[in-house]
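Just passing along the structure, written as structure tokens.
Note that one protein chain is taken out, while the other chains of the complex remain in position.
Here is subunit A:
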Amino acid sequence: MSIGKSLLAVIASTLIAGQALAASELLNVSYDPTRELYVDFNAAFNKHWQAQGHEPLRIQQSHGGSGKQARAVIDGLRADVVTLALAGDIDELHRLGKLIPEDWQTRLPDASTPYTSTIVFLVRKGNPKGIKDWNDLVQPGVEVITPNPKTSGGARWNFLAAWAWAKQEYGSDEKAKEYVGQLYKQVPVLDTGARGSTITFVNNKIGDVLLAWENEAFLALKEEGGDALEIVAPSLSILAEPPVAVVDKNVERKGTREVAGAYLNYLYSDEGQRIAAKHFYRPRNQSIAAEFADQFPALKLVTIDDDFGGWKSAQPTFFNDGGVFDEIYQAH
């Protein structure tokens, strides 16, 4: 009897504790490679928030493949803010969940994207397969590691970067499709998120080249030391824009609109921009970007809006059911 009672007490106290904390909690649902960035940023924001005379904040993080995370928020994961890999995933929050207004991307500067990145190649030290540009990826015997575009935002940037290069190189959509089709034939493992692919490549030592977020490639280099891997910048890549948004329906329910808005705005502050750069994201603020200019190679970049007509057009064309990715991936 006493065991039953104490168990009930434990359950009750946990539930009550959960309730009491709810007032000063903020949940940021993010994608895979931002883990380290937000550990630092959350600490900095908490300090800033308390300096303004607020209660200390308990900032919670959830990470996973960007598409999977968007799905979870639509299914009821109560994110106050989402910081996902691409605008297309946040669009789904409006389309399927009616959680945010359609014009969410106009609410913050720079199309709600406080930092950017791009797609680069990560290869084994000494580049044994001699991989210098996109055409080297489809050489016989080269194994390419990239996550699944259905669930991972990074994978979709990878796909579009490859497509953009091939279209420029060969001049037509038909040829680009052929190239990307061949590329995916050389992918032995499709992980669900960018971090899974990095672990597959770096730790499990599968594959010859990893198509990765620039920030993720730098992080892998830092974690593993420079003696096992090196970064190769291709001749052309894509400006990857991971945007952020307050989830209106959730902040209204939880009464956290003020803190959620302040949290995202702080990403645009000098300190927020410096933390992003420290974690190998390219800052939007030009003067902060200049401070870190040595860190990032100058690359020729296409953009999602100019070259693909934005995510509203690229997502259904390439990645929805029956899109280009399904066609080429089913074909093999």
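We adopt the following convention: contacts are C-beta pairs under 8 Å (C-beta built on N, C-alpha and C of every residue); 3 or more make two chains touch, one makes a residue touch a chain; residues count from 1.
As a convention for this text, contacts and distances are computed from a predicted model.
Looking at the choices "Cytochrome c oxidase subunit 1", "Tryptophan synthase beta chain", "IclR family transcriptional regulator" or "Sulfate ABC transporter permease subunit CysW", the name in the UniProt record of the chain not drawn here is "Sulfate ABC transporter permease subunit CysW".
From the options A:48, A:78 or A:257, the residue with contact to the unseen chain in the full assembly is A:78.
Across the entire complex, the residue among A:44, A:142 or A:199 in touch with the chain not shown is A:199.
Summary of contacts with the chain left out: across A:97, A:181 or A:310, the touching residue is A:97.
Take subunit A: the residues that touch the chain left off the picture are 7, 10-11, 14-15, 27, 32, 35-36, 60-64, 72, 74-78, 96-97, 195-196, 199, 223, 253.
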